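Here the structure comes first, spelled out in structure tokens, and everything after it is commentary.
Then we have chain A:
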Amino acid sequence: MDIWFFLIQVMNGVQYGLLLFLVASGLTLIFGIMGIINLAHGSFYMLGAYLTFWLLQTVDSLFLAILLALPISAAVGYLIEALLVRVLYRRDHLDQVLLTYGLILIFNEAQRMLWGGDVHGIKVPGGLDWSIRLTETLSYPVYRIALSAVCAALAGGMYLVIQRTRFGMWIRAGASNRDMVAALGINVKLLFGAVFAVGAVLAALSGAIAAPINSIGPGMGDSILIICFVVVVIGGVGSIKGAFLGALLIGLADTFGKVLAPDFASFSVYGVMAVVLLVKPRGLFA
Partner candidate 1 sequence: MSRLPRSLAVVLTLSVVLLALYPVFGQVVFPNKHAFLMQKLTGIMIMAVMAMSLDLLVGVAGLVSLGHAAFFGLGGYMLAMLSPEYAAANLWLVLPATLIAVAFAAAIVGYLSIRTSGIYFIMVTLAFGQMGFYFFNDSKFAGGSDGAYIMVKPAVEILGVSVLNLGDKRTLYYVGFGTLVGVYLLLRVLLASPFGRVVSAIGVNENRVRGLGFDPVVYKLVAFTIGGTIAGLAGFLAAIQYGFVNPATLSWHHSGEALVMVILGGMGTLFGPAIGAFVFELARMGFEAMTDHWLLPMGAMIIAIVLVLPKGIGGFLLQVFSARSKVEDGQ
Partner candidate 2 sequence: MTGEPKVVLETRGLTKSFGGLVAVNSANYRFVERQAHAIIGPNGAGKSTFVNLLTGHFPPTGGEILFKGQQITGFPAHKVSRLGVGRSYQKTNVFPVFSCFENCRLAAQAQLPSSMRFLRPAGRYKEVNEQADRALALCGLGSRRDRVAGTMSYGEQRQLEIGMVLATNPEVLVLDEPLAGMGKEESEKMVGLLKDLARHFTLILIEHDMDAVFSIAEVLTVMVNGTVLESGPVEIIRASKAVQDAYLGDGAEAY
């Protein structure tokens, strides 16, 4: 591999990592602030993709479809929090695991009933459906670059919100001490509902904007879920910064694992996690 291709592979890894970050950020947010292990996070990713696909049949603009899909996802997220998750705050983590496991089953079946078992694709929107020539044989799809830019911008935005705003302060306070948030006179119920909805929106958004370079099909939420957990745990539960680094690490490990050690490609991601946790048992930024 010459240096040129090495750099392109780095770019591939970073691009994949940025997308992973966007999905995982919602998970780590919910995890860190509310202490909820949300197995249904992948289902929101799936929901975002399917909603976008479905809306595209009527609105004819990817941008508009995504814009419409987000409030729907937020509402679904908020309702689930208000009706089900809220009951379990004082309970053991494992009860939440069980609840959200049940939700996965329901989401998967609902997906099948609403949209069937077929695999779908979404066209890359006009204007972004071209590629930049990098080498004689290889081009890089512009949409992927745009996707990375959106993910990076969202990551930056999230950083600013958490570091600079009152909402961010509550979030940081909530992550360290739930009772203190209550003492500050904040409506914890509302805050948690909002956080859960935001988490759902982040997952749905990832599913939606990745849809044109992904296939949309049954079970897509389950496969992203585990890799997101890996990212979150590597970074340190609840840490957005950690999730960012964890996602990049996993993106690169996956990319180079496939190229350099194809026989151990499936190991690479889990191997990285095992090593990180054996050295830093609470993740990089706990």
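Following the convention adopted for this analysis, contacts are C-beta pairs under 8 Å (C-beta built on N, C-alpha and C of every residue); 3 or more make two chains touch, one makes a residue touch a chain; residues count from 1.
Criterion applied: all candidates are chains of the complex that A comes from, given by their letters.
This is a predicted model, so every value here is computed, not measured.
Interface remark: chain A makes contact in this complex with candidate 1 (options 1 or 2, touch as defined above).
Partner candidate 1 is touched in their complex by these residues of chain A: 31, 37, 84, 87-88, 91, 93-95, 97-99, 101-106, 108-110, 112-113, 226, 229-230, 233, 237, 263, 266-267, 270-271, 273-274, 277-278, 281-283.
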